[in-house]
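In this view, the complex is presented without one of its protein chains, the others remaining in place.
Coming up: chain A.
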Amino acid sequence: MDELFKGFARAHAEQNGYLLAATLSPISPPENPQRLRSILKSSNSSRIKGDIKHLIKSNSSHQRGLDHEEIKGWVEVYAAYWNAVGDIVAGEDGKSTWTKVYESWKELTSILIRGYNNFGFEAWTIPCLYMIGKYLRLFAIKSDAERSRNLGDNSGGASLMQDDFDPETEKQGQLRDCEQHLKRIFTLCLNDRAPLEESRKWGIYFIINLLFKTYFKLNSASLSRTILKTLSAYRGDMPPLSAFPKSQRVTFKFYEGVLFFLEENYVEAEKHLVEAWELCNKDALPNLERILTYLIPCRLLTTHVLPTKALLEPFPRLQKLFLSLAQCIRSGDLRAFDLALQEGEDEFVKRRIYLTLERGRDIALRNLLRKVFIAGGFDELKEGETTPVRRTRVPVAEFRAAICMGSGGELVDTDEVECLIANMIYKDLMKGYIARERGIVVLSKKGAFPGTGV
(Lines give C-alpha, C1' and ligand atoms only; values in the text may rest on other atoms or scores of the structure.)
Protein backbone atom coordinates (compact mmCIF):
# COMPACT_ATOMS: atom_id res chain seq x y z
CA MET A 1 0.00 0.00 0.00
CA ASP A 2 2.84 2.32 0.85
CA GLU A 3 4.30 1.54 -2.58
CA LEU A 4 0.99 2.51 -4.18
CA PHE A 5 0.96 5.95 -2.61
CA LYS A 6 4.60 6.55 -3.37
CA GLY A 7 3.55 6.05 -6.98
CA PHE A 8 0.58 8.34 -6.41
CA ALA A 9 2.84 11.07 -5.04
CA ARG A 10 5.39 10.67 -7.81
CA ALA A 11 2.65 10.81 -10.47
CA HIS A 12 1.33 14.01 -8.94
CA ALA A 13 4.78 15.53 -8.72
CA GLU A 14 5.42 14.77 -12.40
CA GLN A 15 1.80 15.26 -13.42
CA ASN A 16 2.14 11.91 -15.14
CA GLY A 17 -1.33 10.52 -15.83
CA TYR A 18 -0.19 7.09 -16.96
CA LEU A 19 1.84 6.61 -13.82
CA LEU A 20 -1.19 7.55 -11.80
CA ALA A 21 -3.41 5.22 -13.79
CA ALA A 22 -0.99 2.36 -13.12
CA THR A 23 -1.72 2.68 -9.38
CA LEU A 24 -5.34 1.77 -10.20
CA SER A 25 -4.52 -1.32 -12.22
CA PRO A 26 -6.57 -4.41 -11.34
CA ILE A 27 -3.70 -6.62 -12.43
CA SER A 28 -0.46 -7.23 -10.60
CA PRO A 29 2.50 -6.33 -12.81
CA PRO A 30 4.78 -9.24 -13.76
CA GLU A 31 7.64 -7.87 -11.69
CA ASN A 32 5.42 -7.74 -8.63
CA PRO A 33 2.89 -10.56 -8.91
CA GLN A 34 1.78 -10.14 -5.30
CA ARG A 35 0.90 -6.45 -5.64
CA LEU A 36 -2.88 -6.81 -5.29
CA ARG A 37 -2.62 -9.23 -2.38
CA SER A 38 -0.25 -7.04 -0.46
CA ILE A 39 -2.46 -4.00 -1.02
CA LEU A 40 -5.41 -5.93 0.29
CA LYS A 41 -3.56 -7.25 3.32
CA SER A 42 -2.19 -3.91 4.40
CA SER A 43 -5.51 -2.58 5.61
CA ASN A 44 -9.03 -3.58 6.55
CA SER A 45 -12.45 -2.24 5.76
CA SER A 46 -12.85 -0.30 8.98
CA ARG A 47 -9.64 1.67 8.75
CA ILE A 48 -9.11 1.81 5.01
CA LYS A 49 -10.16 5.44 4.51
CA GLY A 50 -8.07 6.68 7.40
CA ASP A 51 -5.08 4.70 6.13
CA ILE A 52 -5.39 6.12 2.65
CA LYS A 53 -5.75 9.66 3.87
CA HIS A 54 -2.71 9.28 6.04
CA LEU A 55 -0.64 7.75 3.24
CA ILE A 56 -1.61 10.40 0.72
CA LYS A 57 -0.71 13.15 3.15
CA SER A 58 2.54 11.66 4.39
CA ASN A 59 3.78 10.83 0.91
CA SER A 60 2.76 14.12 -0.67
CA SER A 61 3.48 16.35 2.31
CA HIS A 62 6.39 18.09 0.68
CA GLN A 63 4.32 19.04 -2.35
CA ARG A 64 1.80 21.71 -2.89
CA GLY A 65 -1.04 21.33 -5.29
CA LEU A 66 -3.35 18.75 -3.81
CA ASP A 67 -6.04 20.69 -2.06
CA HIS A 68 -8.31 19.36 0.61
CA GLU A 69 -11.20 18.60 -1.72
CA GLU A 70 -9.02 16.70 -4.14
CA ILE A 71 -7.58 14.58 -1.37
CA LYS A 72 -11.08 13.80 -0.21
CA GLY A 73 -11.98 12.67 -3.70
CA TRP A 74 -8.92 10.46 -4.09
CA VAL A 75 -9.50 8.86 -0.69
CA GLU A 76 -12.92 7.78 -1.94
CA VAL A 77 -11.44 6.48 -5.17
CA TYR A 78 -8.74 4.40 -3.52
CA ALA A 79 -11.14 3.07 -0.91
CA ALA A 80 -13.37 1.83 -3.72
CA TYR A 81 -10.30 0.45 -5.46
CA TRP A 82 -9.32 -1.41 -2.32
CA ASN A 83 -12.79 -2.94 -2.23
CA ALA A 84 -12.58 -4.03 -5.85
CA VAL A 85 -9.14 -5.51 -5.24
CA GLY A 86 -10.72 -7.54 -2.48
CA ASP A 87 -13.17 -9.08 -4.93
CA ILE A 88 -10.49 -9.68 -7.55
CA VAL A 89 -8.19 -11.44 -5.12
CA ALA A 90 -11.10 -13.48 -3.76
CA GLY A 91 -11.89 -14.38 -7.36
CA GLU A 92 -8.36 -15.65 -7.88
CA ASP A 93 -8.93 -17.91 -4.93
CA GLY A 94 -12.24 -19.05 -6.38
CA LYS A 95 -14.18 -17.31 -3.61
CA SER A 96 -15.79 -14.60 -5.66
CA THR A 97 -17.47 -14.15 -9.03
CA TRP A 98 -16.86 -11.93 -12.01
CA THR A 99 -20.23 -10.40 -11.37
CA LYS A 100 -19.05 -9.24 -7.96
CA VAL A 101 -15.83 -7.94 -9.45
CA TYR A 102 -17.82 -6.06 -12.08
CA GLU A 103 -20.14 -4.55 -9.47
CA SER A 104 -17.32 -3.29 -7.28
CA TRP A 105 -15.41 -1.97 -10.30
CA LYS A 106 -18.57 -0.17 -11.40
CA GLU A 107 -18.75 1.46 -8.00
CA LEU A 108 -15.15 2.58 -8.45
CA THR A 109 -16.06 4.00 -11.86
CA SER A 110 -18.88 6.08 -10.41
CA ILE A 111 -16.68 7.41 -7.65
CA LEU A 112 -13.93 8.32 -10.06
CA ILE A 113 -16.40 10.18 -12.29
CA ARG A 114 -17.64 11.99 -9.21
CA GLY A 115 -14.05 13.00 -8.49
CA TYR A 116 -13.98 14.94 -11.75
CA ASN A 117 -17.42 16.45 -11.28
CA ASN A 118 -17.24 17.34 -7.58
CA PHE A 119 -13.69 17.24 -6.34
CA GLY A 120 -11.84 19.04 -9.10
CA PHE A 121 -9.63 16.24 -10.42
CA GLU A 122 -7.30 17.72 -13.01
CA ALA A 123 -7.30 16.87 -16.70
CA TRP A 124 -3.84 15.30 -16.72
CA THR A 125 -5.25 12.46 -14.63
CA ILE A 126 -7.57 11.20 -17.41
CA PRO A 127 -5.50 8.05 -18.03
CA CYS A 128 -7.20 6.88 -14.83
CA LEU A 129 -10.47 6.99 -16.74
CA TYR A 130 -8.86 4.88 -19.46
CA MET A 131 -7.73 2.30 -16.95
CA ILE A 132 -11.09 2.17 -15.21
CA GLY A 133 -13.12 2.16 -18.44
CA LYS A 134 -11.00 -0.47 -20.09
CA TYR A 135 -11.37 -2.94 -17.25
CA LEU A 136 -15.00 -2.11 -16.62
CA ARG A 137 -15.72 -3.41 -20.10
CA LEU A 138 -13.57 -6.50 -19.71
CA PHE A 139 -15.14 -7.36 -16.36
CA ALA A 140 -18.61 -6.88 -17.84
CA ILE A 141 -17.76 -9.35 -20.62
CA LYS A 142 -16.39 -11.80 -18.06
CA SER A 143 -19.45 -11.42 -15.93
CA ASP A 144 -21.77 -12.02 -18.87
CA ALA A 145 -19.89 -15.14 -19.86
CA GLU A 146 -20.03 -16.39 -16.31
CA ARG A 147 -23.74 -15.70 -16.00
CA SER A 148 -24.67 -17.44 -19.22
CA ARG A 149 -22.54 -20.40 -18.15
CA ASN A 150 -24.42 -20.63 -14.90
CA LEU A 151 -27.67 -20.19 -16.75
CA GLY A 152 -26.72 -23.09 -18.97
CA ASP A 153 -26.06 -25.26 -15.94
CA ASN A 154 -29.49 -24.93 -14.45
CA SER A 155 -31.50 -24.10 -17.54
CA GLY A 156 -34.94 -25.53 -18.02
CA GLY A 157 -36.66 -24.46 -14.84
CA ALA A 158 -35.59 -20.86 -14.96
CA SER A 159 -36.48 -20.28 -18.57
CA LEU A 160 -39.84 -21.94 -18.16
CA MET A 161 -40.77 -19.65 -15.36
CA GLN A 162 -40.12 -16.47 -17.31
CA ASP A 163 -42.08 -16.23 -20.51
CA ASP A 164 -40.85 -12.90 -21.74
CA PHE A 165 -37.26 -13.75 -21.05
CA ASP A 166 -35.10 -12.85 -24.02
CA PRO A 167 -31.91 -14.90 -23.73
CA GLU A 168 -30.09 -12.84 -26.37
CA THR A 169 -30.53 -9.53 -24.58
CA GLU A 170 -29.98 -11.05 -21.20
CA LYS A 171 -26.78 -12.72 -22.32
CA GLN A 172 -25.04 -9.37 -22.59
CA GLY A 173 -26.87 -7.59 -19.82
CA GLN A 174 -23.72 -6.51 -18.01
CA LEU A 175 -22.09 -5.22 -21.16
CA ARG A 176 -25.21 -3.17 -21.88
CA ASP A 177 -25.00 -1.81 -18.39
CA CYS A 178 -21.32 -1.08 -18.89
CA GLU A 179 -22.13 0.89 -22.04
CA GLN A 180 -24.16 3.30 -19.91
CA HIS A 181 -21.17 3.98 -17.70
CA LEU A 182 -18.75 4.37 -20.57
CA LYS A 183 -21.15 6.90 -22.00
CA ARG A 184 -21.00 8.83 -18.75
CA ILE A 185 -17.24 8.99 -19.14
CA PHE A 186 -17.73 10.05 -22.75
CA THR A 187 -19.97 12.92 -21.67
CA LEU A 188 -17.57 13.82 -18.89
CA CYS A 189 -14.79 14.29 -21.44
CA LEU A 190 -16.90 15.88 -24.13
CA ASN A 191 -18.53 18.56 -22.00
CA ASP A 192 -15.41 19.87 -20.33
CA ARG A 193 -15.33 23.61 -20.84
CA ALA A 194 -11.79 24.15 -19.58
CA PRO A 195 -9.25 25.56 -22.05
CA LEU A 196 -7.89 22.96 -24.42
CA GLU A 197 -4.48 22.53 -22.78
CA GLU A 198 -6.10 21.37 -19.58
CA SER A 199 -9.21 19.81 -20.98
CA ARG A 200 -10.62 16.34 -20.51
CA LYS A 201 -11.45 16.49 -24.21
CA TRP A 202 -8.09 14.79 -24.68
CA GLY A 203 -9.69 11.66 -23.34
CA ILE A 204 -12.41 11.54 -25.93
CA TYR A 205 -10.91 9.20 -28.52
CA PHE A 206 -9.81 6.62 -26.01
CA ILE A 207 -13.33 6.46 -24.63
CA ILE A 208 -14.91 6.48 -28.07
CA ASN A 209 -12.77 3.50 -29.01
CA LEU A 210 -13.98 1.67 -25.92
CA LEU A 211 -17.56 2.47 -26.88
CA PHE A 212 -16.97 1.26 -30.46
CA LYS A 213 -15.62 -2.03 -29.18
CA THR A 214 -18.61 -2.34 -26.90
CA TYR A 215 -21.14 -1.66 -29.65
CA PHE A 216 -19.48 -4.11 -32.02
CA LYS A 217 -19.50 -6.73 -29.31
CA LEU A 218 -23.17 -6.03 -28.64
CA ASN A 219 -23.83 -6.51 -32.32
CA SER A 220 -25.14 -2.97 -32.57
CA ALA A 221 -22.30 -1.43 -34.52
CA SER A 222 -24.70 1.15 -35.92
CA LEU A 223 -24.97 2.78 -32.50
CA SER A 224 -21.41 3.97 -33.08
CA ARG A 225 -22.91 6.40 -35.57
CA THR A 226 -24.67 8.21 -32.74
CA ILE A 227 -21.33 8.74 -31.04
CA LEU A 228 -19.78 10.02 -34.25
CA LYS A 229 -22.68 12.41 -34.75
CA THR A 230 -22.29 13.79 -31.25
CA LEU A 231 -18.60 14.14 -31.84
CA SER A 232 -19.01 16.02 -35.09
CA ALA A 233 -21.38 18.44 -33.41
CA TYR A 234 -18.47 19.37 -31.13
CA ARG A 235 -15.84 19.22 -33.81
CA GLY A 236 -15.17 22.94 -33.73
CA ASP A 237 -13.68 22.99 -30.26
CA MET A 238 -12.15 19.54 -30.30
CA PRO A 239 -8.42 19.04 -30.78
CA PRO A 240 -7.72 17.57 -34.24
CA LEU A 241 -7.43 13.81 -34.39
CA SER A 242 -3.86 14.13 -35.63
CA ALA A 243 -2.86 15.56 -32.23
CA PHE A 244 -3.73 12.30 -30.46
CA PRO A 245 -1.42 9.31 -29.88
CA LYS A 246 -1.23 6.93 -32.82
CA SER A 247 -2.64 4.00 -30.88
CA GLN A 248 -5.89 5.92 -30.45
CA ARG A 249 -5.93 7.21 -34.00
CA VAL A 250 -5.40 3.80 -35.57
CA THR A 251 -8.10 2.20 -33.46
CA PHE A 252 -10.52 5.01 -34.20
CA LYS A 253 -9.85 4.90 -37.94
CA PHE A 254 -10.23 1.14 -37.98
CA TYR A 255 -13.65 1.23 -36.40
CA GLU A 256 -14.77 4.19 -38.46
CA GLY A 257 -13.69 2.30 -41.57
CA VAL A 258 -15.44 -0.90 -40.57
CA LEU A 259 -18.55 1.10 -39.80
CA PHE A 260 -18.62 2.50 -43.34
CA PHE A 261 -17.86 -0.98 -44.60
CA LEU A 262 -20.92 -2.38 -42.85
CA GLU A 263 -22.98 0.44 -44.30
CA GLU A 264 -21.69 -0.65 -47.72
CA ASN A 265 -20.03 2.70 -48.30
CA TYR A 266 -16.85 1.13 -49.59
CA VAL A 267 -15.23 4.28 -50.90
CA GLU A 268 -15.31 5.96 -47.49
CA ALA A 269 -14.44 2.71 -45.77
CA GLU A 270 -11.34 2.34 -47.91
CA LYS A 271 -10.13 5.84 -47.01
CA HIS A 272 -10.32 5.23 -43.28
CA LEU A 273 -8.92 1.72 -43.42
CA VAL A 274 -5.96 2.84 -45.52
CA GLU A 275 -5.28 5.56 -42.98
CA ALA A 276 -5.41 3.06 -40.15
CA TRP A 277 -3.13 0.71 -42.08
CA GLU A 278 -0.52 3.35 -42.80
CA LEU A 279 -0.41 4.70 -39.25
CA CYS A 280 -0.41 1.32 -37.58
CA ASN A 281 2.69 0.16 -35.77
CA LYS A 282 4.61 -2.15 -38.08
CA ASP A 283 5.01 -4.78 -35.38
CA ALA A 284 1.35 -4.93 -34.42
CA LEU A 285 0.65 -7.86 -36.72
CA PRO A 286 -2.70 -8.92 -35.24
CA ASN A 287 -4.08 -5.44 -35.72
CA LEU A 288 -2.64 -5.10 -39.22
CA GLU A 289 -4.34 -8.37 -39.97
CA ARG A 290 -7.67 -7.05 -38.75
CA ILE A 291 -7.35 -3.95 -40.88
CA LEU A 292 -6.59 -6.03 -43.96
CA THR A 293 -9.51 -8.33 -43.28
CA TYR A 294 -11.74 -5.44 -44.28
CA LEU A 295 -9.44 -3.55 -46.59
CA ILE A 296 -9.04 -6.49 -48.97
CA PRO A 297 -12.76 -7.05 -49.67
CA CYS A 298 -13.16 -3.28 -49.78
CA ARG A 299 -10.53 -2.82 -52.48
CA LEU A 300 -11.93 -5.72 -54.43
CA LEU A 301 -15.13 -3.74 -54.85
CA THR A 302 -13.78 -0.21 -55.20
CA THR A 303 -10.74 -0.61 -57.43
CA HIS A 304 -11.04 -4.31 -58.26
CA VAL A 305 -7.53 -5.08 -57.06
CA LEU A 306 -6.37 -8.13 -55.15
CA PRO A 307 -3.67 -8.52 -52.50
CA THR A 308 -0.32 -9.86 -53.68
CA LYS A 309 1.48 -12.73 -52.03
CA ALA A 310 3.94 -10.17 -50.65
CA LEU A 311 1.17 -8.39 -48.78
CA LEU A 312 -0.28 -11.57 -47.32
CA GLU A 313 3.07 -13.11 -46.52
CA PRO A 314 3.17 -12.22 -42.80
CA PHE A 315 -0.47 -13.26 -42.28
CA PRO A 316 -1.11 -17.00 -42.60
CA ARG A 317 -4.70 -16.58 -41.52
CA LEU A 318 -5.42 -14.07 -44.26
CA GLN A 319 -3.77 -16.33 -46.79
CA LYS A 320 -6.17 -19.05 -45.79
CA LEU A 321 -9.09 -16.65 -46.02
CA PHE A 322 -8.32 -14.95 -49.30
CA LEU A 323 -5.72 -16.70 -51.45
CA SER A 324 -7.89 -19.31 -53.10
CA LEU A 325 -10.72 -16.86 -53.54
CA ALA A 326 -8.36 -14.38 -55.17
CA GLN A 327 -7.03 -17.06 -57.50
CA CYS A 328 -10.57 -17.94 -58.64
CA ILE A 329 -11.41 -14.32 -59.26
CA ARG A 330 -8.26 -13.82 -61.29
CA SER A 331 -8.84 -16.83 -63.49
CA GLY A 332 -12.58 -16.29 -63.78
CA ASP A 333 -13.33 -19.72 -62.41
CA LEU A 334 -16.91 -19.23 -61.24
CA ARG A 335 -17.45 -22.70 -59.92
CA ALA A 336 -14.26 -22.77 -57.88
CA PHE A 337 -15.17 -19.30 -56.62
CA ASP A 338 -18.53 -20.53 -55.36
CA LEU A 339 -16.85 -23.47 -53.69
CA ALA A 340 -14.20 -21.32 -52.05
CA LEU A 341 -16.86 -18.94 -50.80
CA GLN A 342 -18.86 -21.82 -49.45
CA GLU A 343 -15.87 -23.34 -47.76
CA GLY A 344 -14.99 -20.15 -45.92
CA GLU A 345 -18.59 -19.21 -45.25
CA ASP A 346 -18.54 -19.54 -41.46
CA GLU A 347 -15.37 -17.55 -41.13
CA PHE A 348 -16.53 -14.90 -43.62
CA VAL A 349 -19.88 -14.48 -41.93
CA LYS A 350 -18.24 -14.22 -38.54
CA ARG A 351 -16.05 -11.42 -39.85
CA ARG A 352 -19.02 -9.78 -41.56
CA ILE A 353 -17.35 -9.87 -44.96
CA TYR A 354 -19.37 -12.63 -46.64
CA LEU A 355 -21.81 -10.39 -48.47
CA THR A 356 -19.02 -8.17 -49.73
CA LEU A 357 -16.94 -11.06 -50.96
CA GLU A 358 -19.98 -12.53 -52.65
CA ARG A 359 -20.00 -9.49 -54.85
CA GLY A 360 -16.52 -10.45 -55.96
CA ARG A 361 -18.25 -13.00 -58.21
CA ASP A 362 -18.99 -10.13 -60.59
CA ILE A 363 -15.28 -9.52 -60.92
CA ALA A 364 -14.65 -13.19 -61.57
CA LEU A 365 -17.33 -13.14 -64.27
CA ARG A 366 -15.91 -9.93 -65.73
CA ASN A 367 -12.51 -11.60 -66.00
CA LEU A 368 -14.01 -14.62 -67.68
CA LEU A 369 -15.85 -12.54 -70.26
CA ARG A 370 -12.74 -10.46 -70.74
CA LYS A 371 -10.84 -13.60 -71.62
CA VAL A 372 -13.37 -14.33 -74.36
CA PHE A 373 -12.82 -10.86 -75.70
CA ILE A 374 -9.03 -11.28 -75.68
CA ALA A 375 -9.29 -14.73 -77.26
CA GLY A 376 -11.29 -13.15 -80.08
CA GLY A 377 -8.11 -11.50 -81.31
CA PHE A 378 -8.10 -8.60 -83.75
CA ASP A 379 -10.18 -7.56 -86.75
CA GLU A 380 -8.36 -7.32 -90.05
CA LEU A 381 -6.87 -3.92 -90.59
CA LYS A 382 -9.07 -1.72 -92.73
CA GLU A 383 -7.64 0.79 -95.09
CA GLY A 384 -6.07 3.74 -93.35
CA GLU A 385 -5.87 1.97 -90.02
CA THR A 386 -2.48 1.46 -88.52
CA THR A 387 -3.19 0.02 -85.09
CA PRO A 388 -5.03 -3.26 -84.91
CA VAL A 389 -8.52 -3.11 -83.40
CA ARG A 390 -9.85 -5.96 -81.32
CA ARG A 391 -12.83 -7.87 -82.58
CA THR A 392 -15.68 -6.05 -80.86
CA ARG A 393 -18.57 -8.12 -82.21
CA VAL A 394 -18.58 -11.24 -80.12
CA PRO A 395 -21.23 -13.94 -80.55
CA VAL A 396 -23.28 -14.57 -77.44
CA ALA A 397 -22.55 -18.25 -78.06
CA GLU A 398 -18.89 -17.66 -77.22
CA PHE A 399 -19.72 -15.97 -73.95
CA ARG A 400 -22.14 -18.76 -73.24
CA ALA A 401 -19.48 -21.36 -73.89
CA ALA A 402 -17.09 -19.56 -71.54
CA ILE A 403 -19.70 -19.30 -68.82
CA CYS A 404 -20.51 -23.00 -69.18
CA MET A 405 -16.82 -23.76 -68.90
CA GLY A 406 -16.43 -21.46 -65.89
CA SER A 407 -19.40 -23.07 -64.20
CA GLY A 408 -17.72 -26.44 -64.30
CA GLY A 409 -19.40 -27.73 -67.46
CA GLU A 410 -22.89 -26.96 -66.31
CA LEU A 411 -25.28 -26.02 -69.12
CA VAL A 412 -26.31 -22.40 -68.80
CA ASP A 413 -28.94 -21.38 -71.30
CA THR A 414 -28.67 -18.41 -73.61
CA ASP A 415 -31.29 -16.29 -71.84
CA GLU A 416 -29.39 -16.53 -68.60
CA VAL A 417 -26.14 -15.65 -70.33
CA GLU A 418 -27.74 -12.55 -71.84
CA CYS A 419 -29.04 -11.62 -68.43
CA LEU A 420 -25.58 -11.94 -66.89
CA ILE A 421 -24.08 -9.82 -69.67
CA ALA A 422 -26.78 -7.19 -69.28
CA ASN A 423 -25.93 -7.02 -65.58
CA MET A 424 -22.25 -6.61 -66.35
CA ILE A 425 -23.07 -3.71 -68.65
CA TYR A 426 -25.37 -2.18 -66.07
CA LYS A 427 -22.63 -2.36 -63.43
CA ASP A 428 -20.16 -0.67 -65.76
CA LEU A 429 -17.90 -3.67 -65.70
CA MET A 430 -18.37 -4.03 -69.45
CA LYS A 431 -19.25 -1.52 -72.14
CA GLY A 432 -21.45 -2.34 -75.10
CA TYR A 433 -24.89 -3.68 -75.98
CA ILE A 434 -26.52 -6.95 -76.92
CA ALA A 435 -27.90 -7.22 -80.43
CA ARG A 436 -30.35 -9.96 -79.66
CA GLU A 437 -31.76 -10.64 -83.08
CA ARG A 438 -28.26 -11.28 -84.40
CA GLY A 439 -27.08 -13.08 -81.31
CA ILE A 440 -24.00 -10.95 -80.84
CA VAL A 441 -22.66 -8.58 -78.25
CA VAL A 442 -21.28 -5.36 -79.67
CA LEU A 443 -18.56 -4.10 -77.38
CA SER A 444 -17.12 -0.64 -77.13
CA LYS A 445 -14.03 -0.07 -79.24
CA LYS A 446 -12.53 2.02 -76.48
CA GLY A 447 -12.36 0.22 -73.17
CA ALA A 448 -14.76 -2.69 -73.55
CA PHE A 449 -13.78 -3.70 -70.03
CA PRO A 450 -13.16 -0.39 -68.26
CA GLY A 451 -10.04 -0.13 -66.19
CA THR A 452 -8.51 -3.37 -67.42
CA GLY A 453 -6.48 -2.03 -70.29
CA VAL A 454 -8.69 -3.39 -73.07
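In the analysis below, a contact is a pair of C-beta atoms (placed from the backbone, for glycine too) under 8 Å apart; a residue touches a chain by one contact, two chains touch by 3 or more; residues count from 1.
Assume contacts and distances are computed from a predicted model.
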Exercise. For the chain omitted from this view, which of "26S proteasome complex subunit SEM1", "Ribonucleases P/MRP subunit Pop8-like domain-containing protein", "Mitochondrial import inner membrane translocase subunit" or "Cytochrome c oxidase subunit 3" is its UniProt protein name?
Worked result: "26S proteasome complex subunit SEM1"
Seminar exercise, completed: Missing-chain contact, candidates A:5, A:202 or A:254, resolves to A:254
Seminar exercise, completed: Considering the complete complex, of A:21, A:75, A:111 or A:448, the missing chain is touched by A:21
Exercise. In the whole complex, what residues of chain A lie against the chain that is missing from view?
Worked result: 18-19, 21-22, 25-27, 29-30, 88, 91-92, 94, 98, 127, 130-131, 134, 138, 141-142, 145, 149, 209, 213, 216-217, 245-248, 250-251, 254-255, 277-284, 286-288, 290, 299-300, 304-308, 310-311, 326, 329-332, 350-351, 363, 366-367, 370-372, 374-377, 395, 397-398, 400-402, 404-405, 411, 452
